[in-house]
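One protein chain omitted, others in place.
A and B are the chain letters, set down in written order, and residue numbers restart from 1 in every chain.
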Amino acid sequence: MKQPASEAQHGGPDAAATSEPPTPATTASSTSAARSTEEKGGWRALGLRLDVRNLSLLGVLAALIIVGGITKPDQFLDTNNLQLVLTQASVIGVVTVGMTFVITSGGIDLSVGAIVALASVWATTLATQEYGFAGILFTAVVVGLGCGLVNGLLIAYGGMVPFIATLAMLASARGLALQLTDGKTQIVTVNSVLDLGIPDSYILGIPPLVLVFAAVTVIGWLVLNRTTFGRRTVAVGGNAEAARLAGIDVRRQRLYLYLLSGLCCGIAAFLLIILAGSGQNTNGNLYELDAIAAAIIGGTLLSGGRGTIVGSVLGVLVFTTITNIFALNNLQSDVQQIAKGAIIVAAVLVQRRTLRNGEA
Amino acid sequence: MPETSRRGLLFGTAAISAGAFLTACTSNEPDKKEPAANTQPAAADDKPGAPVTIGFAGPQADHGWLNAINENAKSRAAKYSEVTLDITEGSNDTAAQIGQVETLINKKVDVLVILPADGKALTQVGLKAMRAGIPVINLDRIFADPQAYRCWVGGDNYGMGVSAGNYIGEKLKDKPNAKVIELAGIDNLELTQQRTQGFDDALKNFPNIKKVARQAADFTVESGQAKMAQLLQAQPSFDALWNHDDDQGVGALRAIQQAGRDGFLMVGGAGAKAAMDAIKADNSVLKATVLYPPTMAASAIDLARALGQAKGVSGLAELEIPASLTCYSAVVDKENVDQYLPTGFS
Partner (left out) sequence: MSGITKIFPGVRALDGVDLEVQAGEVHCLLGQNGAGKSTLIKVLAGAHQPDGGVITWQGEEVTLKSPVAAMKLGIATIYQELDLVEGLSVAENIFLGHEPTTAGFVVRGREARSSATALLKRLGHPEIQAHRPVGSLSAAQQQIVSMARALSHDVRLIVMDEPSAALDPDEVDNLFRVVATLTADNVAVIYISHRLEEIRRIGDRVTVIKDGRTVAVALPAKETPTREVVALMTGRNVEYVFPERPAPTTAAPAEPVLRVEGLARHGEFEPVDLELRPGEIVGLAGLVGSGRSEILETIYGARKPSAGRVLVNGTPLRPGSVPAAVRAGLGLAPEERKAQGLLMLESVTRNVTVSSLSRFARIGWLDHSAERAEARAATRELSLRPDNPDVPIRTLSGGNQQKAVLARWLLRGCRVLLLDEPTRGVDVGARAELYAVIRRLADEGLAVLLVSSEVPEVLGLADRVLVLREGRIVHRAPAQELDEHRVLDLVMEGSPTP
């Protein structure tokens, strides 16, 4: 099989000689048969390169599963635990999908945790709860979108640096959440919401939260890889000036991206309300760091221009699985934190090595 | 949406103000008693005395318990017509809080009540106030130097653990090989370590009981749910659970409900209203909670008023108020829940 990508990397411009001889300008139709076979080769090569990046994380995940299986065979390898890990990954997972888009575009969103807190609190006030299921869902999503809109306007049209704009949003959204609650826990009494968190509502053994997470992941993947929106996101992150001069409306794209992140936060807030049966201003604590860490170990470039939803989701699963294994083994927070840090470093090192070997 | 949500804000304030009218933390009886030793005219009572201005500085009320502290202080002060309460905006930033206390010193308030965001870090400003002749009531988080306060009023974290341990021990003492698990609070706080230590020490009195697992959450509902879910998965069966904090207990109860588990006894901590309601309803695994009473703030106001009026405390023989007051961590269960329900915070 041909490996056009790696071949060209070695040879640089001279590789043209070893590749196909340059054909003179031809009409698109006359060589379509020959091209379709090449296309497959090309796509496979691209697909392989993607896989190499995710492979290392899959390896880490597999190693974790082995550790879990050896140390706690009964509790770890069990359907309940699988449901547990996936459920716990859902909230932060949805946030991470949005974060992946923002980072891919060369931005950052530090306000995700605060937006989740504000949305979850606003959606669980007594007044909102009067409107039942729809009221809670609607409020959570609208608050998320609203915060994303403010972020997006400040960054895209106000010329603020994403770090600063979203840091300001972090502070004010947390403050507003505190003001709404006075530090009190708002218990949810709407049964149609609460019921989504208990096993009776599982569909074919899959918790609804996990289904939402899966749907967000699939949609996120399709949008990033198969739509003009995704392509523009990558272009803006890869070289904003080049994207602008190529005719892309970079500012509008940025606005949409922070809206998207806000939307994901709103959905995550709704999931969190289901999970915790309440809204609290301390919700979403440090989600920004967890989401960024998951995206980065997943292979998304912090400088932008390259993003992978699959990698991000694997990153989230790695973190959730670590927490699970440590809790099952009754290890305390200090050990958990040390190990988490070590695993971030290890994952990134392994990834870089695999990446280098993959390209060499 | 905004105008509708404002209504939600009012939720629960009624309960707080009701609770504040109750007496201080150690009291097990309604506050009808009049001091027997009426020969001491210097003891403070409910009648208006000389005017007193009390400065109050606390941390940001981002947690139900801290919010209850503020509410208790405010409503207690409102009860006395001659007391003016000068309350600062809460702050978790040490530097900001120092500034707030210094402002109160400059205003020459009569007495200061300080609940520091960080006890050690605010010691110097406490000393400064004392040297300026303003007596300080140090609330809960203790200063590093006893000279920095005239009186310390606070809870007993170690005692909380002991109470929880003894309560669970009594309930399980006839059960061979009983298993207990612990859902702790934020692990890098000293108070969490003290609670765990007290709990472990109390359990030593019951050789048939073994603590099989412990995980630390971080005082939030979300973390309570997450950590409890993991604990439940790790322990297919156990007999009792102590949860350090009723706020995170909301999440823990949710996780228990989601896992469809029962057959064990759960004891909470701090004394939230939601927890007491559940204890009273007696329809969940939550059977008791150990107090860390926010009414200590009301007591602090009482002591500050007595200090400002140069009086002692009624019911005690002393001419002066005490130098320290440790609130007892009572266990609230179905038997006595009605008595404590008004002090529960939300």
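Just so we're on the same page, a contact is a pair of C-beta atoms (placed from the backbone, for glycine too) under 8 Å apart; a residue touches a chain by one contact, two chains touch by 3 or more.
Because the structure is predicted, anything quoted here is derived from the model rather than measured.
**Q** Of the chains you can see, which ones touch the chain that is left out?
**A** Over the full assembly, the chain not pictured touches A.
**Q** For a quick check of understanding: of A:234, A:314 or A:327, which residue touches the chain that isn't displayed?
**A** A:234
**Q** Pick out which of A:210, A:243, A:259 or A:272 touches the chain that's been left out of the picture.
**A** The one listed residue touching the chain not shown is A:243.
**Q** Spell out the interface residues on subunit A facing the chain that's missing from view.
**A** Given the touch definition above, subunit A has residues 4-5, 8-9, 12-13, 15-16, 19-28, 32, 35-36, 38-39, 42-43, 45-46, 226-229, 231-232, 234-235, 238-239, 241-249, 305-306 touching the missing chain.
Heads up, the rule we're going with is that only the chains that are shown with their structure count from here on.
**Q** Along subunit B, where are the residues that touch subunit A in the complex?
**A** So the residues of subunit B touching subunit A come out as 1, 4-9, 11-12, 60-64, 66-67, 187-188, 212-216, 218-227, 229-231, 233-234, 236, 247, 250-251, 254, 257-260, 272, 274, 346.
**Q** Provide the residue numbers of subunit A that touch subunit B in the complex, in ascending order.
**A** Residues of subunit A touching subunit B: 72, 74-75, 78, 80-81, 84, 87-88, 122, 125-130, 139, 142-143, 178, 180-187, 197-199, 272, 275-278, 280-285, 323-324, 327-330, 332-334.
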